[in-house]
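The complex appears here without one of its protein chains, the remainder shown in place.
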Amino acid sequence: MEAADLERALRPVLGDRLLGVEPFEGTAGRVRFRREGAVDLFRTARDTLLFGHLTMVGGIDWVDHREVVYVLWSDTARQYAILSADVPADDAHIETASAVWPSANWHEREAWELVDISFDHHPDLRHLLTPDGYVFHPLLRSFKLHEPEELEVKSRHV
Amino acid sequence: MSSATLYSVSYALAALILNVIGFIIPPIRAPITNVDVVTVLAVLIFGALLLAASMLNTILLIWWERKLLGRFMDRRGAMHVGFAGLLQNFADGFKLFRKNTFQPAEADTLGFYSGPTAYMVTSMILFGILPISSGWNSGSLPLSLLLALAIFSFAPLFIFVSAWSSNNKYSLMGGMRSAAQMIAYEVPILLAVVSVVILSGSFSLTTIVYEQQNYWFWGPLVVALIVFVAAMLAEMERIPFDLPEAEAELVEGWNTEYGGMLFAFFMLADYLRALVGSILVVLLFLGGWTLPTWVPSAATSFPLAGILWFMLKTYLVFGLFVWVRASLPRVRTDQLLRVGWNRMIPLALLSVFLAAALVTVRCVPVFGCVPSAGA
Amino acid sequence: MSEMWINMGPQHPMTHGLWNLRVKIDGEMVLDVDPEMGYLHRGIEKISEDRHYNEVITLMDRCCYVAGFAWEHLYILAAEQALHIRPPERAEYLRVMSDEFQRIGSHLMWYAAFVQDLGLMSPFLYGMRDRDLVLDLFQAYTGARLTYEYMRVGGVRNDVPPGFTDRARKVLDWLDDRYREYDALCMGSTIFRERCDDLGILKANDCVAHGVTGPMLRAAGVRRDLRKDRPYAVYKQIDFDVAQADAADVTARYLVRMEEMRQSNRILRQVLDWLDHHPGPMMADNLPRWLGAPYAPIGNEGYLLKRSYPKGTGFSAVEEPHGEACAYVVNEGALHPYRVKFRSPVFSNISAARQYLVGYHVADIPPIMGSVDVCVGEVDR
Amino acid sequence: MTEAKTSDGENAADNPILYVARPMATAARQFAKSLRRPSTIVYPYERLEDPRFRDQVAVEPGRPIGVGQVWDNYRGVHALNIATCISCNLCAFSCPDICIEMVTVPGDDPKHPKKCPQIDYGKCSYCGFCSDACPEGCLTMTTRYELSTPHRAEMVYSPQKLNEVFRSKLPMNPIRLELPENEDRILLDPPLCIGCNACARDCPTQCITMLDVPRPDAKPGEKLPKRIWKEPVVNDSDCVRCGTCISVCPKECLFWGSRP
Partner (left out) sequence: MSATPVSVPPAAKPAADAFRLEGELPMAGAPAVPMFEIETLRAKEFLPAAREALSALIKDQSENRVIGPVFNWARRNSLFPLHWGLACCAIEFAAGFGARWDAERFGVVPRSSPRQCDLMIVNGTVTWKVAHKLITLYEQMPEPKWVIAMGNCATGGGPFRTAYSVVPGVDKLVPVDIYIAGCPPRPEAMLDGILKLEELIRERKE
């Protein structure tokens, strides 16, 4: 399956919600879409394109906006495909994929707590890796790491 | 050393002590050197000696298991404390003795402390009953076998009490499993014993051993032996039937909340029971302190020969338990109970019938004739 | 006994790591489970953003501590794609060799932990003992037992020492005998079969829906192995079979892992033969200075500003001993990766816990979770 | 594709009579084998890194101790040869855990105090990057691994302590890697240079020489920059690429690059 095949299959369903399909080395292609088309894209990818397996969901913080990356695997084509959607940083939310692929559940919980991307209609959006009530989102670029010694010095001054 | 000799030693010791006291304080010499007083003291000393011997044996048994298990696992086991690790268990015991004992906040104090103690005490009483050599008077009580089994089956009660009172979910589950398992396996044990009793015609342990002069009972009663050993494994809570303390799912089973000396009580009592189990196997099926008739008499005629052979057999039987522990996985509760009720009991019943048939025909081609004392 | 929730973990002999399985039980039956992760969350993805490309390798070894090489390989593949570097062939063979030895080592560790869950005591020791032999080989060419730091972006650090291949073949011979012994101890035992048959069943469609991969998926009858389906490194040139079973239960997973170890032996014999006859370089040519093998990069950030490097995004997927691991590395032309994202197979395998634990006994939880082969390090990262 | 089966293609279900006989026989075989000598190494008394001990255990199948014990490659405690250390900072730069600190060691030259690495073993991850980076081969890793101590402060190894490890002549990590040929070099941006001599002064290998450059004639109306009319020239064969010159340059006129 090539990038062109993906585009051909997805364009009729998504229309202008599909921003384009780029070739990506080692995969079928990288599908860029608007977040409004998420549900349709997920259903088409699973039912028509037979990407039955959601491998991972990850978030990337590009400071001005955030990107949600989905990696899919098709057992028939024996290929990966990457879906990516940009969401604005001040309103970072997208429709959940866990209704289509149950495996998205934990991945989305992780993306929610680490990259601060909220997933609409997620069944169980709780903290997974960080403790309950942890207010920071460590994988944002604005979150800086410190040497523990530095922290100690700072706390002493405070 | 027979029980009689051991008793005369303690009697002499008691007489000596009382005479020395009487020599120091002459006015009370006459009353305290009375025969009755000496006898009472002698019995006490006898008990203490027996207790010490049983404890020493238990500790040696733990060492034996650790070393054997080590070799089964391609390692060495405890070896650095004392010669070949012989002092290791003493070190463990001393350490636990001085360790802080800890009572969980909402535990029931009475049950929490009395459970392990009673478990330990009932296990120790057994040693007063089991004969380990000829002339061991206590073993020749007419119903000593029944008494031993009765005391042996106290344990689930105390385990359950201590598990319940430690107010921990894992302990509770372990205690319930333990109770279910021990009760389920009482029946096959008793049935297996019944076949021995039928063959020997007596409930007295000493008599049972004497009945095995010609041949040991394991030959004709091999089914009963298998049932007895398997059920004993369950009673002793050893792999493959160690579900009450299954490390994988219940942290430490019913002794999860116990530390310090109370935990030492549990450990010690477990091994006391293991020792008792091995001794029972030897007494009932392996001829006790006797040797087969074809063994030259030099092997049995030296002093303490009976005890020596008896202990050798006991440790070998325990080695069998260790072997099982080294090679088999643990079963599940429902499987355990199913095996207990569906397999063990029919087998044991079969063995009872076999024994009855043996007594009826009175002679077996290979093993010879049933002693006339039978039935 | 009424229904109650019990916490199995974080300190519990069943967990083999630091996580908590909350179990709702009724007597001995499991009604519901809720895995609670994150007790070992070390922020590896965040720390990677502050590290040079080669320095991330030290984190990869510690990310999954039983399969360090697989994770090194995973990261290296993605980083090389992001940085547009091709490693030399001998380095790829050495990576495959490391991977396969790691698979054996990891499966032996799994075997040891799994049989211990079942109450089998001595096979735990046998597994650890035989694993030590594999670790000895690792120590011979990398200098460490668990944390190797062997692969570098663009190749590997060093060649194997002389005489290594003969030694490795001896270990393989020894292991071939041991696999037979393991089977005698497990499959030869009625109690083992009674415990493990029809236990923890997770059918193929559930596996796919919940993202379960690796031996668990193959035990459900799905033939899926990235080494065959999407050959990376030099797996295309190597002859081997994909282990598969149909029963989808704990026994099937056991059989699949055992067969994988035998197949790994087969792969390793081919790789060792190749290594004997094809000397060659260890590192790619024309590496930028700060990626060259002899030196780790220098903390002088200034000079890079003057030398831009092509941007790129790397994606790699590797058949790790536990399943299918993916890495996504974003290179924005800086010394450090911009974002590193990993997909851990065990993460998904645990997330489906409710599917294969509910309805069984409490006593079945340890063997089922043992057959999942949990490595918390890579779940929490 | 292959159907997963046991090694012998049989299992207990096919053979229910055996029940538990096979595992017990296997365990018994192992018992008999380990009666003579179990795999255990009696650690404080027998050590794998001790060649005398390794000579006594074998590698045949059936005797699992000591397979492939190559210890000279092992990454343990560092050994530092203070005498050959050139204070180039490369180890400290290359450390991913930032556990190396360059501290002054008392030397004979009071003007140029020598700085050698001090390693905090509470942070070190034994990755070997520092010994790979050391251009002089004076920082190597040894087979020593016993580092337990009741005091956290004792885990910081001063250069002198590392030198003691070196003097104990433990087997060392012998792998040294050759420099790649397309190495970057230190290049100069001549218009920026002010000839201050900082690079030549701080170069650990003394491979930078300051050469005179002709002072240009000032054109009318143009003001010559205030500078010393010298420029650094780097001897590439002696250069260890430590980057010290770049970091001390006040005008940032030195940079990395490849020269045709």
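Letters A, B, C and D name the chains as they come in the text, with residue numbers starting at 1 for each one.
Just so it is clear, contacts are C-beta pairs under 8 Å (C-beta built on N, C-alpha and C of every residue); 3 or more make two chains touch, one makes a residue touch a chain.
This structure is a prediction, so every number in the text was calculated from the model and none was measured.
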Missing chain: touched chains present in the view: A, B, C, D
Touching the absent chain when the full complex is considered, from D:27, D:116 or D:138: D:138
Residue among B:88, B:123 or B:144 touching the omitted chain: B:88
Contact with the hidden chain (one of C:119, C:345 or C:377): C:377
Residue among C:50, C:173, C:206 or C:246 touching the omitted chain: C:50
Residues of subunit C (touch criterion as defined above) contacting the omitted chain: 10-13, 16-18, 38-44, 46-47, 50, 58-59, 61-62, 65-66, 88, 109, 112, 124-126, 128-129, 131-132, 135, 140, 145-147, 155, 157-159, 161-164, 167, 281-285, 287, 292-294, 376-377
Sites on subunit A contacted by the missing partner chain, in the whole complex: 129-131, 136, 138, 143, 145-148
Hidden partner chain, residues of subunit D it touches: 36-48, 51-60, 63, 65-70, 72, 79, 81, 84, 96-97, 120-126, 136-138, 140, 145-152, 155, 166, 169, 171-181
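Heads up, the rule we're going with is that only the chains that are shown with their structure count from here on.
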Central chain of the complex, centres being mean CA coordinates: C
Maximum centroid distance from subunit C, chain identifier (CA atoms): B
Gap in Å, rounded to a whole number, between the CA centres of subunit D and subunit B: 61
Centre-to-centre distance between subunit D and subunit C (centres being mean Cα positions), rounded to whole Å: 27
Multi-partner residues of subunit A (each touching 2 or more other chains): none
Multi-partner residues of subunit D (each touching 2 or more other chains): 20, 23, 26-27, 30, 39, 64
All touching chain pairs, where touch follows the definition stated at the start: A-C, B-C, B-D, C-D
Residues of subunit C touching subunit B in the complex: 1, 4, 6, 8, 12-14, 28, 115-122, 124-126, 129, 185, 189, 191-192, 194-195, 361-367
Subunit C-touching residues of subunit B, taken from the complex the two chains share: 69, 72-75, 169-170, 172-173, 176, 239-240, 242-243, 246-249, 251, 325-335
For the subunit C and subunit D complex, residues of the former touching the latter: 51-52, 54-55, 57-58, 62, 122, 126, 129-130, 132-133, 136-137, 139-144, 147, 149, 157-158, 161, 164, 167-168, 170-171, 173-174, 177, 179-181, 183-193, 197, 219, 223, 241-245, 252, 255-256, 258-259, 262-263, 283, 285-289, 292-300, 302-303, 306-307
